[in-house]
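One chain of protein is taken out of this complex; the other chains stay put.
A and B label the chains in the order they appear, each numbered from 1.
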Amino acid sequence: MHRFANPTRFVALARAVQPWAMTIALATLFAGLWFGLLASPPDYQQGETVRIMYVHVPAAWMAMFCYTGMAGASAVALVWKHAVAHVTARATAPIGAAFTFLALVTGSLWGKPMWGTWWVWDARLTSVLILFFLYLGYMALENAFDDRARGQRAAAILAIVGAVNVPIIKFSVDWWNTLHQPASVVRLDGPSIHPSMLTPLILMAVGYTAFYIWVLCLRVRADINMSKVRALKLRNA
Amino acid sequence: MAVFSGRDLGCERGERLVFEDVSFDIPGGGVTELRGANGSGKSTLLRMMAGLLAPTDGTILWNNIPVSEDADAHRARINYIGHLDGVKGMLTVTENLRFWGELTRGQQTDKQIRDRADLALATFGIAKLADLPARSLSAGQRRRTALARLIMRPALIWLLDEPATALDTSALAALDHAMAAHLGAGGIVVMATHEAIRQPTPKVDLDEFARRAAAKHRAAA
Partner (left out) sequence: MNGFSALLKRDLKLAYRQASDSLTVLAFFVLATVLFPLAVGPEPAILARIGAGVVWVAALLAAMLSMDRMFQSDYDDGTLELLVIAPAPLELCVLAKACAHWLTTGVPLIVAAPLMGLFLNLDPAGYGTLLLALALGTPSLSLIGAVGAALVLGARRGGALLSLLILPLFVPVLIFGVGAVEAALTDISARPQLFVLGALTLAALALTPWPAAAALRQAVE
């Protein structure tokens, strides 16, 4: 078995981390949802709808975190030609896209009672939407080649180009938004946050991160096993 | 005399091992043929020599110095003719050659490039086609135009991938003639080929390397 299909140490690490990540994810997500949905007080301004925030805000954080991770892994993959880094970046993309999608949907659900409409061209929603397209582009490019190595190299370059662009896009969207829509709406991050709301928020953030690590381990191992299978088929061909 | 060599070269393409443990030493003034069955990696090795493809394992050396240490200098030594002709149909034959000359001009003046283009056209017997748009050429004539690029730019190492494809006997003779002149000046020619153009020549036989690698794996297992 040649090197590409056999990054043994990484697989061993992923196998060891996976049950821990799963346990932490399930425990903190359960606790976070219980605190967030049942055991915390409604907001004095937003009422019960504030509970969407516990799902929404950490998802938006994860959307950024996953993109950063993806771009970082891509840079490692290109500079040091490390096969596992490619696999990590590739495995991160759909998870990040799912978090981004969750942030968009919950943002929209929150917008209906707060703003009276499903979609508002709020600066944050708009930049998250564009981030979602960046994820889609990455995944589409990665899968657009018959030669998998080509796809992952091209996608790695795109991830880095995208990462350089994210702050520029964010800046321009903020600028555009303040021009077109004076910031009169209630922001998701209110003035200051009460500890009873902070607890579920932090629990959910930890839970999402652990969930990400759990699914990442799973996906990386599956991906490596798939390439082992392909390599074996090619050897026997 | 300069030596172009490879040490323990390996290549993986799309999770497939194309070849491994391939080594060669090619001295100046000689032709070396790359032999091997379809899929044995002749074109891949040639592209590796040209610097289009980085070896997965091993090193390519010029005078015992890895070429990756000075990729620019290596590119300046290489004339590569691949499968594709790289001829633009909307340009005339002369314009195609002059473009290549200007792109790689170094210190040459426009006059020198024009003269070289004329020489290249004459060498490969396509002077009569000089002002035709390349899209009206036959496959063999396009191949001649591609080969004429060898004359446009002096380079020590010629890497030719199946140069004889679509060539008739007079074109083969022209190529032989051009190669003889290049070798006489101490140049190196490496070509992947099915037909023997000049005999006898040293060979790098990829099938042989594959057999050796397979034997090694059996011994290890």
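One rule holds for everything that comes next: contacts are C-beta pairs under 8 Å (C-beta built on N, C-alpha and C of every residue); 3 or more make two chains touch, one makes a residue touch a chain.
Predicted, not measured: the structure shown is a model, and the values here were computed from it.
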Of A:82, A:150 or A:221, the residue in touch with the unshown chain: A:150
Residue among B:75, B:114 or B:203 that touches the chain left out of view: B:75
Subunit A residues that touch the omitted chain in the full complex: 78, 130, 133-134, 136-137, 140-141, 144-146, 150, 153-154, 157-158, 160-162, 164-165, 168-169, 171-173, 175-176, 179
Missing-partner contacts on subunit B, residue numbers: 50-54, 72, 75-76, 78, 80, 82-91, 95, 99-100, 102-106, 149
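In this section, only the chains that are shown with their structure count from here on.
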Whole-Å gap separating subunit A and subunit B, where each centre is the average of the chain's CA atoms: 47
Interfacial residue positions of subunit B with respect to subunit A in the complex: 12-17
Of subunit A, residues touching subunit B in the complex: 2, 4-5, 147-149, 227, 230-231, 234-235
